[in-house]
Every structure is written in structure tokens, then in C-alpha cells.
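A single protein chain has been omitted; all remaining protein chains appear in their positions.
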Amino acid sequence: MAPKPIKGINPFRGQDILSVKQFDRENLRYLFGLAEEMRIIVERVGHSNLLQGKVMASLFYEPSTRTSSSFIAAMSRLGGAVIPINEVVYSSVTKGESLPDTVRTLESYADVIVLRHPEVGSAAVAAHYCEKPIINAGDGVGEHPTQALLDLFTIEEDHNRVDGLSVAMVGDLKYGRTVHSLTRLLSLYNVKFYFVSPEILRMPPELIEEVKQKGLEYEELEDVSQVIDKADVLYVTRVQKERFTDLAQYDAVKDYYVITPEIMKRAKQTMTVMHPLPRVGEISYAVDADPRASYFRQMKNGMYVRMALLTAVLGRA
Amino acid sequence: MAPKPIKGINPFRGQDILSVKQFDRENLRYLFGLAEEMRIIVERVGHSNLLQGKVMASLFYEPSTRTSSSFIAAMSRLGGAVIPINEVVYSSVTKGESLPDTVRTLESYADVIVLRHPEVGSAAVAAHYCEKPIINAGDGVGEHPTQALLDLFTIEEDHNRVDGLSVAMVGDLKYGRTVHSLTRLLSLYNVKFYFVSPEILRMPPELIEEVKQKGLEYEELEDVSQVIDKADVLYVTRVQKERFTDLAQYDAVKDYYVITPEIMKRAKQTMTVMHPLPRVGEISYAVDADPRASYFRQMKNGMYVRMALLTAVLGRA
Partner (left out) sequence: MAPKPIKGINPFRGQDILSVKQFDRENLRYLFGLAEEMRIIVERVGHSNLLQGKVMASLFYEPSTRTSSSFIAAMSRLGGAVIPINEVVYSSVTKGESLPDTVRTLESYADVIVLRHPEVGSAAVAAHYCEKPIINAGDGVGEHPTQALLDLFTIEEDHNRVDGLSVAMVGDLKYGRTVHSLTRLLSLYNVKFYFVSPEILRMPPELIEEVKQKGLEYEELEDVSQVIDKADVLYVTRVQKERFTDLAQYDAVKDYYVITPEIMKRAKQTMTVMHPLPRVGEISYAVDADPRASYFRQMKNGMYVRMALLTAVLGRA
């Protein structure tokens, strides 16, 4: 259903994947064409040997089962091998080793390094010292580009286009890393944004400014019910109680951001509900059976996008 | 030495493996035939590519080196890949994710999920939400079906039959999950049971009832020395000091359940000693050299049985 892949020069060969800012419509088209091929390979054959003999180091300074599992599955389905490093805190780091020394060691063994680290900018630091490609799998409140890429790929797969869609971002828009990155990627297209959040968790002014400068339409609202009949995509994130100093304020608004079968009745038949997961009550389980629930499709798409990225940066695309 | 495999329809294709209750003499015969083939593959060739391109998620909510290593080895020797997830407690779960969401995420990446979880019934819950096969690798005090299967396979391999054997279950028969499951499987055959335990750790009445209803003979005793010359199989488990409120009671009986070279002298030349391991003193190391000691053969057989199960549920048998 996605656009045909454009055969052409692989723009990612040997590159680090650090930020959504590296992407434009052209290289996204290349990447998503490749991800689409990966989907077909997995669904029809199950696997390929494109990355046979390649080794990926999966270096997670903080745990993330979902992201690390997705990368390990991606590498495995391409015939590659994985060095899983999850217990970093107990090891070299406690002996005081610096991130540059750790990645320089790992590039002695591996062909690509997937890095999850709690500090903003750590992926860029690692990439500076490392000759082999670094893929940023989340650096604190900074970036998590592969999440934003899989989100955008899912929108395109579900709707067969991105231009012309109305996208509602729901929940914690102030601190939500995934929401910020996805907004940046979507701003490459002609979309209308609905930013739906509690007053204290509104989209940061600099992101609003970016959207404005692209000449894109947006509205800021406080209640999902105000946009449920207009949105083509409902991107839901969690509103954490801990963000509120005044709990009365939390109680007053919390139900505005919970997606239930009732509210889904008012949505378009073609609307899709997305969520980066894990969820904790913000989408009721009763919605899962609705074909518009796209969050498990998102997971599958995450593997395809990561298969595409690994193949591309390793020069096998 | 095992019976020739019956070639026929694979009854496990796409199935979950949740409980020993799923097994009857016919599908056990199919499974053990396949396990026997796996033994030959490993001993003669070392490995095969039967599961090439397949991915197994190994989801362990509590650690079990032995079981997880056995599954990883099984998958590896069949050419498949593994997503090892051992630190679940530190990850998604601490973010509050439910088991159904976790398994639905993992089935996006993997073809089969091996689940170890501390709560009874968790494997059935996981299977309810997951379309891909779930293999229960232990759910609390509930079931651990692959352990019981490898135990039974070992008995058949060692004795070339199951019907007609006298099996002594020794140790903690009240809380011993492996003993309960194996007793249920053995009850499909014509065996005589000796249940040897301290008074306070006797076999639960409902299991005794099941054995009776099958019309099988059994005796309940307190001392291994009473059955050592009669048993064909001695299945030993640990008697934990902690189970006793009265330590004098523990001291009075503890030596009844320790297997030494001395007591082995009175056993049949064809008797086999089994243990699910780990052991802590209940079988002396001096017994290891005795060819009747079967507990390390059990380990190998565990890998063969898991290779057979993975091949069968993934439809490659």
C-alpha cells in the first residue's frame, strides 16, 4: 500500500542515525520503500540473509525491552548477529570507563552500534568518536528517531499518504519525546495538527514556532472530544499524575485523554489510533479489537523500519 | 533406543504448550519420536537448519539459567534466532505494562514466545491474547510442562518403555511442581507409584485421587530405604528445611531422603536416579559416576524435547 520504493542511491550507507533532523521527504521515501520491502520479506518468507556475517552491538545503558527486542529481531531476521549489552551499569561504567572508550571498543567487534543512553547528546558524542555507524535508540529527553520514523511509516501505511491528513497529538505534549520528534517529521508534509493536552502540558513554544514557520495549520485544545470527529490520526500518549502539583487539576482533566469505545463511536471510520506503548489506562483494552487501533501494527512496523535502517547504514541496500 | 517415531500429522502445529493436561499417549509418542530425531541430529551432525529464519522470544520474568539456556540452545541448534529478555522486572513492567500488551508486542517481532512468570495461570493469559504459540516455561506453583516432558522422555530413553515400571517419587511431594506434573503424565501409563516423603510434605490429596481413579497402584512411605530395592526409577527432589516449623522433626527425617553410594548398593542394577536440579546435598556427588545416575542425561534430553516442541509448534516437523 505504501508508495513504490524509489530505486536509487542509498543515502544512509555508513551514516549515523542520530536525529529526525537528518530526514527529508526524499530520504524518507527511500527508507520507507525499503521498510515496505522488509515487510514483504517477513510476511512472505520470514527472513533473509542480507546482513549475514554482520554484527550489531546493542548497547543499552537503560533498559527498554521494546526497543532492544525490536532491534534484535530486525537484525536476526536479516541473518545478522547481535551482541546484547544490557547490564552496562554494573560493568565497565562502574569501573569508570567513558562512553567514547566503550564505543571505540565495541566498534572493534561490531559493524554497527545501537545506543540507548539516559543523557541528551550522548549519541552524538558516541558518533563523534566512532567510525562505524551509531543508531540512536533514545538519548534521554533528547531524540528517539527510530520511534518517530516507525510512527510516520505507520501513518503512511495506514492512510496510504501523509499530505492532507489531520493529526491529533494527545496527552503530555510538553515532555513527550516521541510527540516532539513525530511533529518535526510530519512538518515535512502538508498536515493539520491538533495539539490536545492539559494546560500545564502544552506543546513547547519552540515546536509551535517550527510548525508556524512551515506555514502549517494547528489548533491547541484541552479535550479529545473536541477533535475526535475531525482527526485522521489520534496519537495518544500518557498524562502522568506526577506532572501535576495540584491534584484537583489532574482529576478535573484526566478523563479528557482516555480513549474508550464510546469516544471511538464519534471518530471517522478511517481514523487510526496510535500509541508508542507502554500504555497505562489511556486507551481502554476494549478498543484493541477495533480495526482502527493501530498500536500493535506500529510495533510490527517498528521492526520493518529498523530492518531497513540496519540494511541501509550497513550498505547492503 | 526409544520407539520409532510415528510419522503422521503434527498435532502441535501452531499450538500453545501450557499444561501437561494437553498430552496423551498418542501425541507424546509423536513428540518423543521427534525428540529422538533431534538427539540423533545433535549427536551425529551437531545442528540443523530446520528453524532458520524463525525467531523465539525468551521472556523470563524470573531467572532460570537452566531452562532459559536449554531453550536458547534448542533454538540455536535448529538454526533459529533468539530475543533474550531477562531483565523484565527492570523494564516495561516497572513502567506498569500488562502481560497481554508485552506478549502482543513480542509477537510482532517473534514467531514463538517462551514464557517464565511467577504467577499461576500467566501462561494461559498470555496465550489468550497472543496469536503466536506460547510455550509455558513455568508459571509459579502452576505448571512447568516441558520439565515433565523431558522427565518422561528420559524414563522412556533409559528403560525403553514406561508401562510396567515402578516409579518412586522422593522428597517434597507437597509443593514440588515437577513431581505433580510428572505424576500426571505417568498416569497415562501403567506404572506403580511409591510416594516417599516426610509426613508434612505428602502428595496432595487431589493428585492421589487422580492416581486412584486411573486404577493405578501406589504406596505412601517415609523412607527411601523402604523402596530402594523395588524402584525402577528414583525421582529425587529436595526437602527444604524451611518447610518445617519443628526443626527436631526435620532432623529426625532428613537423612531418609539423601541418596548415597551406600543406599545405591541395594538398588536394582537397572534402576535410574533422576533429579530436576539444582541439587543441594540430596544426592551425594559420589553417586555421579554411577551409570544409573541419570540427572545429567536429563539435561541433554531437555534440549532434545525443547527442540522437538519448537519444531512442532512452528510447523516445521
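What to note about this one:
Order of writing sets the chain letters: A and B. Residues in each chain are counted from 1.
In the analysis below, a residue touches a chain if its C-beta (ideal position, glycine included) is under 8 Å from a C-beta of that chain, and two chains touch if they have at least 3 such contacts.
Since the structure is predicted, the reported quantities are computational estimates derived from the model, not experimental observations.
Screening A:42, A:110, A:152 or A:259 against the full complex identifies A:110 as the residue touching the chain left out.
When the missing chain is restored to the complex, the residue among A:48, A:68 or A:102 that touches it is A:102. The omitted chain makes contact with just one of the residues A:39, A:54 or A:184: A:54.
Where subunit A meets the omitted chain, the residues involved are 52-55, 57, 81-88, 90-92, 95-97, 100-102, 104-106, 108-111.
Counting the whole complex, the residues of subunit B in touch with the unshown chain are 45-47, 63-66, 69-70, 72-73, 76-77, 84, 86-87, 277-280, 285, 296, 299-300, 302-303.
The criterion applied here is as follows: only the chains that are shown with their structure count from here on.
Rounded to whole angstrom, the centroid-to-centroid distance between subunit A and subunit B, based on C-alpha atoms, equals 41 Å.
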